[in-house]
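As you look at this complex, bear in mind that one protein chain is not there, while each of the others sits in place.
We call the chains A, B and C, going by the order they appear; numbering starts again at 1 in every chain.
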Amino acid sequence: MHVPDGFLDAPTSMATAVVAAAGVGLALSRARRELDDRTAPLAGLVAVFVFAAQLLNFPVGAGTSGHLLGGTLAAVLVGPWTATLCLTVVLTVQALLFADGGITALGTNITLMGLVGVWAGWAVFTSLRRLVRSRGLAAVPALAGVAAFASVPVAALAFTLLYAVGGRAPIPLGELVAAMVGWHTLIGLGEGFITFLAVGSIIATRPDLVHGARSLVHARALEIRTDARA
Amino acid sequence: MTTPVLDVRGLAFAYPDGHQALFGVDLHVHRGERVALLGPNGAGKTTLVLHLNGILEAGAGSVSVSGMPVVRENHLEVRRRVGIVFQDPDDQLFMPTVRDDVAFGPANLGLRGEALEARIAKALEAVAMGEFADRAPHHLSFGQRRRVAIASVLAMEPEILVLDEPSSNLDPTSRRELGELIQSLDVTVLMVTHDLPFALQLCERSVILSDGVVAADGPTRAILDDVGLLRAHRLELPWGFTG
Amino acid sequence: MTTPVLDVRGLAFAYPDGHQALFGVDLHVHRGERVALLGPNGAGKTTLVLHLNGILEAGAGSVSVSGMPVVRENHLEVRRRVGIVFQDPDDQLFMPTVRDDVAFGPANLGLRGEALEARIAKALEAVAMGEFADRAPHHLSFGQRRRVAIASVLAMEPEILVLDEPSSNLDPTSRRELGELIQSLDVTVLMVTHDLPFALQLCERSVILSDGVVAADGPTRAILDDVGLLRAHRLELPWGFTG
Partner (left out) sequence: MGAGLGSHLHIEGDSLVHRLPAHVKLVALVSFILLVVALPREAHLARVAMLLTALAVVGLTRVRWRHVLARLVVETPFVVFALVLPFVATGPTREVGPFTVSHDGVAASIVLLLTATTSCLMAIAFATTTSSRDLVRALQHLHVPDRLVQILAFMVRYLGVVGSQSQRMKVARESRGFAPRSLGGWPVIASSAGALFIRSYERGERVHLAMMSRGYDGRMPVTDPLEADRRDWARGLAPTVLALLALVWVHAA
């Protein structure tokens, strides 16, 4: 979904850049609450993880393979604000060092994947959690999976809307929506399933690392020993 | 008696998940000493180290460095005085070049310009890595990265150097060279290790930490000769060692 | 003479970036042998190991396992026959439980149901980790994780077990226990290490790999006694070792 330079016209690129800047600005101030002063190193390494996860190819069948986009996965693992920062940095590095995604389209790409992708997934995740009213950890991977599935066609829809506004050639909009959303629903299935499994495997080992599953931990009184053998 | 460089009294600590790692540790290190902190995996060695510069806050008891209590207001000064070299150099070398990494600590203390350059040069000189200043850490060998990690801490001119498992993962020659390097440094050293021959070679005094308390404290030779003591704390000299 | 379990002939290899790591390696390991592969960092040891099961493809020369050439068509069978235990157990253990990790290899070979269960039980038994089957590898100690990594490879019932730096990062007791474990296994072993005492204790024969070629091959005792040979390849016995 990485939009290159020249794909959308200049006004649309500018407008999305403003939206992206505002979103990232807000995320910068809010992410502190999710990770306190550990934001920079942790978000940096989570960004590396998102980048590496995008390299993990999973077979879709018929000889083709897909890869994770990772927006919802990151939001469930480290919180949506930090996830927005991580995706922003991943997209910036891809544009500046890998020539993947345009430089004037960076705002568009951040808006689509870092804002819409992350927050659509997070919104679905939190509303489902409220709906299910589950207090246990068991439901979290499934909810994350559904949210990740939903986020992909939503981001594709946003992409189509942007194209409708700022595309350089008129394409029948209905058909474009149908093609994009249809195709991305399929990709979303893979994204959702892998997110479900990945969150599940992390919850099985380190539930405390899953932002979307923070549970209460009880403090205990300290014990003082005077002998090496308890 | 002079004020100890490191003064740990009745230190106890539990992690937020409820796991208690330290149960009242007493430890004093004086200027110029080289002390080995021995103990099996899970004895609380790393937890203790993270208290020495206030990364973890004591649940009970206290830590002082040259008389200065390790509390939040003193953090910057305490972190200058206590230099910790972590086990994995990749955790410690996070900057793009060796020079930037060595500069990081002193720059946080406010050094700039020539004073900073001089610090960097001196620290890299001490670990014999001067010619690698402009290299990226990931292009160095593991042994070289560990030397740079030590330089990055020496550049803060600490009063005590704390080394976490300095000999781990080194090939035999690198291990010997590192031992010679540590002996050549004119600084108080606390060395966390389970490499007992390395401890015997470098440290006159050893402390055994086991189950979160100090189980023994004395001359390294005497401690390593006490087979019963070692065995009780899952320690032993390697096969064939008769140093 | 019988077919060697491992038969490496004239193996040369260069990485895609042009760096040549192997320059014609010859190595034969026979059934029941325990051979130590010694050499300094950067000698090409890991590169050689990755050729033994076809992860890397020979640029020149050949590798055969019990007579079967290591080529693409034979990969699955070769990977069953050659069990590699990597240096960092965390690279190898990625499933939520110990049982799942040990099941991974045999399941890839097509085992299911009771046959699979029996394999898992037997492999965990061999490394004395049977009671940990339902634990998360992440929550085990480093030494325990290394044992599980060995079990995860033993479960494939390999003809040769290749261990990459098995004693690294272990505390002394875990190291001794691992040595006893390796001696107790009824399998051909190739052990990559720079822990020379460990090699002497476990392996009757040693091979020195240096600069991508075999520099020496003979009884471990004779090789370790040749101080000049060791020094020429950045190897040395640790201080105090007189085994």
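Methods note: contacts are C-beta pairs under 8 Å (C-beta built on N, C-alpha and C of every residue); 3 or more make two chains touch, one makes a residue touch a chain.
Given the structure is predicted, the values throughout are model-derived calculations rather than measurements.
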item: Among the chains presented, those that the missing one touches; value: A, B, C
item: Selected residue (touches chain absent from view) among A:Leu85, A:Leu143 or A:Leu162; value: A:Leu85
item: Footprint left on chain B by the chain that the document does not show; value: 50, 53, 55, 76, 79-80, 82-84, 86, 88, 90-92, 94-97, 100, 103-105, 107-109, 112, 116, 138, 152-153, 156
item: Residue numbers in chain C that touch the chain omitted from display; value: 15-17, 46-47, 50, 53, 55, 76, 79-80, 84, 86, 88, 90-96, 104-105, 108-109, 138, 152-153, 156
item: Footprint left on chain A by the chain that the document does not show; value: 4-7, 10, 13, 24-25, 28, 31, 37-49, 51-53, 55-59, 61, 68, 77, 85-86, 88-90, 92-93, 95-100, 102-104, 167-172, 175, 193-194, 196-202, 205-206, 209
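Assume only the chains that are shown with their structure count from here on.
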item: Maximum centroid distance from chain B, chain identifier (CA atoms); value: A
item: CA centroid of chain A to CA centroid of chain B, Å; value: 39
item: Interface hub residues of chain B, defined as touching at least two other chains; value: none
item: In chain A, residues with contacts to at least two other chains; value: none
item: Of chain B, residues touching chain C in the complex; value: 40-42, 141-143, 165, 168-169, 171-176, 179, 194, 196-197, 200-201, 234-243
item: Of all residues in chain A, those that touch chain B in their complex; value: 41, 208, 217-220, 222-230
item: Touching residues on chain C, where the partner in the complex is chain A; value: 95-97, 136, 138-139
